[in-house]
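For this view, one protein chain was removed and the others were kept in their places.
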Amino acid sequence: MEIINKLIDKSSLSALIERLNTSGKQVYAPVTKNGLCDFAKVESVQEIDFDSIATIQSAKSLVFPKVEKLLSYEKTYDDVIVKEVDLTKIPEVIAFAGRPCDAAGFIPLNAIFTSDSVDQIFKTRLDKLSIISISCKKADDFCFCTSVNGSPSNTSGSDILLTEISETTYYAEIITEKGKAILDAYADLFKDSAVVDKTPFVAKIDKQFSTEIINEKLKTLFESDIWDHQAMRCVGCGACAFVCPACGCFDIQDETKGKDGVRHRCWDSCGFKIFTMHTSGHNPREKQAQRWRQRIFHKFSYQPEQQQEFGCVGCGRCSRACPSDMNIAEHLKAIAVK
Amino acid sequence: MEEIKKIAKELLAENKVQLIVGFEKGSANKVRPAFFTKPEEIDQLIYNEYCIHNIALYLKKDICQKANNLAIIANPNVVRSILQLASENQIAEEKIKIIGISFEGKCVGLLDFKAAEEFSKTQPKGIKPEDKALIEKIQAMPLEERFNYWVEAFSPCIKCYACRASCPMCYCGKCNVETNNPQWIPVAPHKYGNLEWHMMRAMHLAGRCINCGECNRSCPVNIPLNILSYMLSDFILDEFDSEAGMNAVFTPALSVYTSVDKENFIK
Partner (left out) sequence: MNMEKNTIYSPYKMKIEKITEEAPFVKTFRLKFINDEDAENFSFRTGQFGEYSIFGEGETTFCIASSPTRKGYIECTFRQAGRVTKALANLDEGDIIGFRGPYGNIFPIDEWKGKNLVFIAGGIALPPMRSVIWNCLDLRENFKDITIIYGARSVADLVYKNELKEWEGRSDVNIVTTVDPGGETPEWTGKIGFVPTVLSEIAPSSENTIAIVCGPPIMIKFTFPVLEKLGFTDENVYTTLENRMKCGFGKCGRCNVGKVFVCKDGPVFSLKQLKELPAEY
């Protein structure tokens, strides 16, 4: 669909949030609580933190929550009753005021969950999600979206992208049919507009490398000592993977209470030692350096080959969250010049 | 700073150690753990007020395990961790040289375990006023409210295990949460999965935690795990007159029974 150009007054956002809520949709937006900014359910525009560079966690939990029920079961004396997930109960959700990198993150995640075979739970959640993002006015030292095919005003992944062009006004790009449905429902809040050059209104983020260079370099770097070197201070936690908008690895676990139980999936990480460990104790990726290498190869070599998507959107969340300051952009830059 | 560098450089130049664990400049205004093996690399070594990570963590990681001998830039938390690790037979005195740094950031030179014990006693605990205030607030809560406070506090946990991975005392080859036969702790990061995980971890650290606060600093969702540890440490000091990280030979309170132990919990 061709992008529709509109304007929306800042003062109209309050009405938009309220009306989305009254229409039965759940609105999630960045909210700062106890000094931490993360996506949370909001009912009014006052709750939203428009100022944060990026939330601590990505928006992925809206489609890939940290715990997701896959099925439930009830054990009887001589049988098991398996109850499937009722996909019709999955709510309609609006991801509001996230960043273009949040929106872009849904693309590689979608590739993982729907290419080859379709994960219906994920797909239903994504189908019922509309994404209204806001271009970045600011960036920090960890942002590197421009090095991984993104930008502070990138439209891909968003249904509507808002860019602040004055004290009072957002330029609104209506990008998809889902975006158009929102426009149509609340047409009175939007005004017509010509195409606006967003460049003067968004952050400038220098390009440090390209995904093509990383992809090319990785072809010869599997056995390099760079992995040992880079992973030396890695403590082996899963913070990077869990805050990453594009990491989709998971575990499946049963939990029973009495005769009832639930089988659910929860986030997992290739950085954990036990991720690949066999029951026998044999571990194909024994060392942290091998696991760090897997993380980089998966995002920049395997995933592009398997699913034609790079698994990194340059949001920098992993680097901000890392307890030992593993800075992915810095490490990728080192790979690019290796 | 210059003195730290001088000592570090000499240790490497004179082949007294193979490896020095310290800090270098990190991203933005951060500092990061760094590993030095050649005297000329020491120019990159830094020490400033941001160097608060408990790098004693690395003593149990491959990089330090492989070194025959090493030195570590040790603020009071690192010193206490080393003493605690030594008391648990995890590190031998002949393998490690401690470059001591006081609470104020002053280099106190090389410390053997005896000197480290003395040093440790002179250094204040790094407990912040706001932490104290929170502890008092929690202690004033009736039991049920306190329980609910913690259930709520743990609920944002995503089970990334950064707390465990950053803790020098969490060196178990296989964490209890990784055993599944039986499954003691639910894997999923839901309300009770989180509660059980953090209670289990707190109990395993009770009497061993040296209260460096790294668990809280490393937590991406900022759960006040350090507060839980402080409270347990206080309790153990009160009940058993036992304090972790003060002696290289030490038996954690919860590992022994003595006839003078209070038995007032038996009702």
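Quick notes on this structure:
The chains carry the letters A and B, assigned in the order they are written, with residues numbered from 1 in each.
Here is the rule we use: a residue touches a chain if its C-beta (ideal position, glycine included) is under 8 Å from a C-beta of that chain, and two chains touch if they have at least 3 such contacts.
Keep in mind the model is a prediction, meaning the values are calculated, not measured.
Between the chain not shown and the residues A:5, A:26, A:120 or A:193, the one that touches is A:120.
For the options A:38, A:173, A:268 or A:309, the residue in contact with the chain missing from this view is A:268.
From the options A:128, A:217 or A:298, the residue with contact to the chain not on display is A:298. In the complete assembly, the contact with the undisplayed chain comes from B:181, out of B:29, B:68, B:89 or B:181. Residues 180-183 of chain B touch the missing chain (whole complex, contact as defined above). The chain not displayed touches chain A at residues 70-71, 73, 75, 78-80, 82, 84-85, 87, 112-113, 116-121, 222, 248-256, 261, 263, 265, 268, 270, 275-280, 282, 284-285, 290, 294, 297-298, 301-302, 305-306.
Throughout what follows, only the chains that are shown with their structure count from here on.
Between chain A and chain B the centroid-to-centroid distance comes to 33 Å (mean Cα coordinates, whole Å). Partner chain B is touched in their complex by these residues of chain A: 34-36, 38, 56-57, 66-67, 140-142, 232-233, 235-239, 241-243, 251, 253, 255, 264, 266-267, 269, 272, 274, 287-288, 319, 321, 323-325, 327, 330. Per the touch definition, chain B reaches chain A in the complex via residues 26-28, 30-35, 53, 57-58, 62-63, 156, 158-162, 164-166, 178, 186-190, 193, 214, 217-218, 220-222.
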